[in-house]
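One structure below.
One chain of protein is taken out of this complex; the other chains stay put.
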Amino acid sequence: MSKFFATRAGTWTGFAAAALVLFGAAPLLLSGFRLGLLAQFLCYAIVAVGIGLAWGRGGMLTLGQGVFFGMGAYLMAMHMKMADAEFRNGAGSVPDFMELAGIRELPAYWAPFASPVFTIAAILIVPTAFAVLLGFAVFKRRVKGAYFAILSQALAGAFAILLIGQQSMGGFNGLSRFRYFFGYNLDDPINQQMLYFIAAGVLLVVVAVALQLRRSRYGELLVAVRDAEERVRFLGYDAANIKVVAYAAAALFAAIAGAIFVPVVGIISPASIGIVPSIMFILGVAIGGRASLIGPVVGALAVAWAQTALSEQFPSAWTYAQGLLFIVVIALLPGGIASVAAATKRFRKEPVIAEAAA
Amino acid sequence: AVTALALTAGCGSRAGEETEAAKSCVDTSGDTIKVGALNSLSGTMSISETTVRDAIYLAVEEINAAGGVQGKQIEIVAEDGASEPTVFAEKAEKLIREDCVAAVFGGWTSASRKAMLPVFEDNDSLLYYPVQYEGLEASENIFYTGATTNQQIIPALDYLAETGVKSLYLVGSDYVFPRTANAIINAYAADKGIEILGEDYAQLGSVEFSTIVNQVSASGADAVFNTLNGDSNVAFFREYANVGLTAEEMPVMSVSIAEEEVGGIGVENIEGQLAAWNYYQTVESPENTTFVEAFKAEYGAERVTSDPMEAAYNSVYLWAATAEKAASFAVEDIQASADGVSFASPEGTVVIDGDNHHVTKTARIGEISADGLLYTVWESEGAIEPDPFLEGYDWAADLQVTE
Amino acid sequence: MDLLVGQLFTGLSTGSILLLAALGLSLTFGQMGVINMAHGEFIMAGCYTAYVTQQVVGDAGVSLLIALPVGFLVGGLMGLVLEWLLIRHLYHRPLDTLLVTFGVGLVLQQVARDVFGAPAVNVTVPEFLRGGVDLLGTAVPKTRLFILALAIVAVTVVTLVLRFTPAGRRIRAVVGNRDLAETAGISSRAVDAGTFFIGSGLAGVAGVALTLIGSTSPTTGQSYLVDAFLVVVAGGMGRIKGAVVAAVALGTFQAVFETYSTASLAKVGVFVVIVVFLQLRPQGLFTLRTRSLA
Amino acid sequence: MLRLRNLTCGYGRSAVVHGIDLEVGTDEVVAVMGHNGAGKTTLLRAVVGLIPVMSGTIELDGEQINRNPTNKRVKAGMAYVPQGQQCFAHLTAGENLRLVADGRKNGKALIDAQLDLFPALQTLLGRQAGLLSGGQRQQLAIARALITEPRLLILDEPTEGIQPNVVAEIESTIVDLSSRGGLSVLLVEQHLGFALQAASRYSVLRSGRVASSGGTGAGAAVRVREAMAI
């Protein structure tokens, strides 16, 4: 089974099946509201693919993906607020929330976001560039393991605090009340469905990119760096560069997810990008299986679905359930759901190797 | 993916075109009518919001016991906002589109309200929001049953000015309500010749107040205006007491500390300090006696009632009364009939203003006493008309926005 | 000028609070490599211990003195259970401990909510710690002096134990190489459990002390956690000396920065400073070098 | 003293050592030899309890100790010098020694005895063990084992990485100690000369099974070479 999916034909079959479910079955079977929810979950899944790459393959436990998710989301939100203001009061006018905050002049750094092209470029470039810079700063100095985890977590905390203090970025409330997405009315159900299709399409592309990265020589190198970073240097590679690539890719994925999240959900605020949400991104990946390709996707979808379903039925029990999920899955099933599938498939001689920096 | 995108993009409506608002699915055929209760039952805000939920349930039970609304029993669909704006938005949409509720009661933080607002507008449904807030908002789809700024902050300032306060230090949590409140205070102070000696914000949940209290102390202000929320108040007042500042020397006027919070701060740290609200458990009126008794009977004698709880309780009655008057549960009928609907509430009679969807409220300054309750030391003459955009105050001209 | 003197003391005081919260972590995280996200909840347990003790004993002064050792026990026992149930299976997967204990933290918070209710409860400050003393013209709260003293005592004891006693040697040996320690006749199970007990117990003590200045609610511990981790990281894993210097430096930086800016920006500033600092000293202030390639 | 019966052990689910029988008598030195990967280290790790026994038994003084934790076995008189110059890197060399001397009445004297044997360590006591050279660490490891005054000393290639003149010292010490009585030795050693000189019996492992065993008397070297050659 898993052998089959490793072949070229198998890969295509897998993608075709996924496309059939996402583009065919889901829209037919789900109500508009549920489809919207699924679109939101797909955004989390896109983030998860990146974390799987950086953490599962590269050993970098990035507890701060909220930062990149948030960057993508806020950049998109800025454009949508600008478009909204322009539609209501003409070009160059101040978005509604700024008026409330007593800001009467459009801040200079907002102006370019009136342009859709600029916005999309910014979403693709700014978070990635930030990840590259931060990655170089950190990895060149060989900050890794727990240090990196704690640092990235503090980064998420600091970023959220910084945003809360910026009234011109919506402060604690964040940005919400969007009406148009690149000129399309957001309250039109057809356009909402279009957003879902975009999310699904992007997920497939992101998975394909991650697949290629994993199967390439780079993918092997990344594992080598995870297991024995110093050794890689003695072979003539700059380990920091190798890590930065995976980290930046994860950042880019998160940013794209954030950018789609905003029109889908209709709000982005610091509460969605701080320390706790960032750890929640990790939960899905851990549950699905950090080291596998599809595991993080499945895990992220499962956790998001469980959160919604359980909290509908047992509001406060969800906290317990969530806590227990972390405990049980990680303690008993470090390979996540993916490892159960593999283990039950066939009995095979498992090499037991002290897991390096998994 | 690309083809799918092209396909759907072809048919979606563009900016400026009218879109068909989603049809309401509220079912009025049976002998029950569904409403939503959307409060944070988990996360940091659950502290406060569970009390609001209790008040909503109490009101619903009372109304049901008295025969319901238009002869229909109210059925609550409860959801957890989980202290997260995005979850509030998601759950609001679920209540409207999947559960088909006639109205939703809940929300606390302004962030949650801002997150829900577009959902209620896009789906043309109703939210009853029960907490005092920063004003400058009036949505067709929201009824605001807590105080707006001219019913809480401005009376508090008037009271301080009356008692001879000439300088103020502003301390608040870093989010929209304190920031807006302080903008108003600054404008007010500029007009009335009160000096603002400092303005500090702490992160929500912050417990390190040494620096801020040192600065407050060094400023020598006549009083402190406190818009801190939640746990931060505990740390703030302890530090305040510990450096030797007292209510006599430098009183603190708080607008987010109600009966619930006093226990956690410790009465010994806060006795004699002031608060501004529309309702205290100690308000003397027959309606309040009934309310407090009913509440304690339902939830236990040790529980206290507070302003947001009372506003939430009122909101259910106001909705029911409006529906009766409109003889309909349809959103447009409720909106059309709301003006002038009143309720003899624990704080005094409240009346809905059909223009801005706020209610009239009596402002009260309370003093915290040794028993942990707040007692009214000053109250406005009658209920104050809501003025969310402060149109009636010349000094606030710069703050005004056009909705 | 008065303000600046006051701020320097504030920095010291903030530092001592950070240190108290971080001291246990420098054992469990710094020494053992366990990223215990439930450490904050152990602090919270210490807070509630102080609360319960006060409910039982009544007198605030006596109950504080009782609560300190009891808090140590409560935190320690919780740590012991956690170690026994979960952590001991995860010593070779340090990053996983982070996620597991995060889950434990979530559960403990909810338990606290269900047992004590969500609103904050009040722990009365004893009479002899109320008010302040005058120090170079600024009022310094006695509670903060008490915490400063407590932090100094705790750090001294922990340092002496680690450095000079057989138990300390054993802790460091097991932390360095479990299998090898076993072959040296040391029960690594006992040492692991013991170290975790002490580290978590210190969290309990911190919790009791923090009721003097902050709130006691289910989320109390969280507010200290990230800062405490940063202290350990910046100080250099497992270096108590480093944690002390880092805590005081961060506390002072925060206090002074906050005077000229805002509390929020000060927090962001702390993070920036640490990233820049790690550029200069990637392993923290004080490091233990080895020649291995790990 | 030590008896292994039909011992099978390995890592995870896969066995590396298959059904080995081996005995170390009181005051006897037994050498285990074999190619790289034959399972020598694995065998020793099972004996000291660092990996679990899959089947078969380990007996110490006639008592089955299959499930005893390592530190219990050490307290019962085993000492183990693992392969690869292992030490407590974050402790000083002196602390490495004191760690095992702690709680022994004559701890100080025991340490001094080792410093006589390894004079090079004398000046290194204050240095962090992780910074020592490979050979210095190996000397430290052997000293650490000897301080516990073991009855059964288990050595995994003890002379690897040590300078020739010190190797000679170690060899004669081991021969000395065992001939003086009170010490049995289970020795894994690649240097045939030393192994056969020190031991009274040998076993050769091949792919986790005993390929040849016997006394180290005349002709043993030939038999060992033969057993290893295939």
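Here are some notes:
Going in written order, the chains are labelled A, B, C and D, and every chain counts its residues from 1.
Keep this in mind: contacts are C-beta pairs under 8 Å (C-beta built on N, C-alpha and C of every residue); 3 or more make two chains touch, one makes a residue touch a chain.
By definition in this document, contacts and distances are computed from a predicted model.
Note on the omitted subunit: UniProt lists it as "Urea ABC transporter ATP-binding protein UrtD", one of the names in "Heme exporter protein C", "Urea ABC transporter ATP-binding protein UrtD", "Sarcosine oxidase subunit alpha" or "Oxaloacetate decarboxylase, beta subunit". Within the whole complex, the absent chain has one touching residue among A:22, A:83 or A:239, and that is A:239.
Touch with the chain omitted from the figure is made, among D:74, D:155 or D:196, by D:196.
Listed here are the subunit A residues that touch the chain not shown: 212-213, 215-218, 220-221, 223-224, 226-228, 230-239, 351, 353-354, 356. Residues 11, 33-38, 41, 83-85, 120, 124, 131-136, 138-139, 157, 160-168, 190, 192-194, 196-197, 216, 218, 220-222, 228-229 are the ones on subunit D that touch the missing chain.
Criterion: only the chains that are shown with their structure count from here on.
Ranked by number of C-beta pairs in contact, the top chain pair is A-B. Averaged C-alpha coordinates give centres for subunit B and subunit C that are 37 Å from one another.
In subunit A, the residues that touch at least two other chains are 161, 164-165, 316, 319. Looking at subunit D, no residue sits in touch with two or more other chains.
Contact residues on subunit C toward subunit A in their complex (touch as defined above): 29, 33, 35, 86, 89-90, 92-96, 98-100, 102-107, 109-110, 113-114, 226, 229-230, 233, 237, 262, 264-265, 267-268, 270-272, 274-275, 278-279, 282, 293-294. By the touch criterion stated above, subunit B contacts subunit A in their complex at residues 1-2, 4-5, 8-9, 11-17, 19-22, 41-42, 46, 78-80, 82-87, 89-90, 93-94, 97-98, 110-111, 114-115, 117-119, 122, 136-137, 174-176, 179-180, 183, 201, 203-204, 398-399, 401-402.
Partner subunit D is touched in their complex by these residues of subunit C: 166, 169-170, 172-173, 175-177, 179-189, 238, 288-292.
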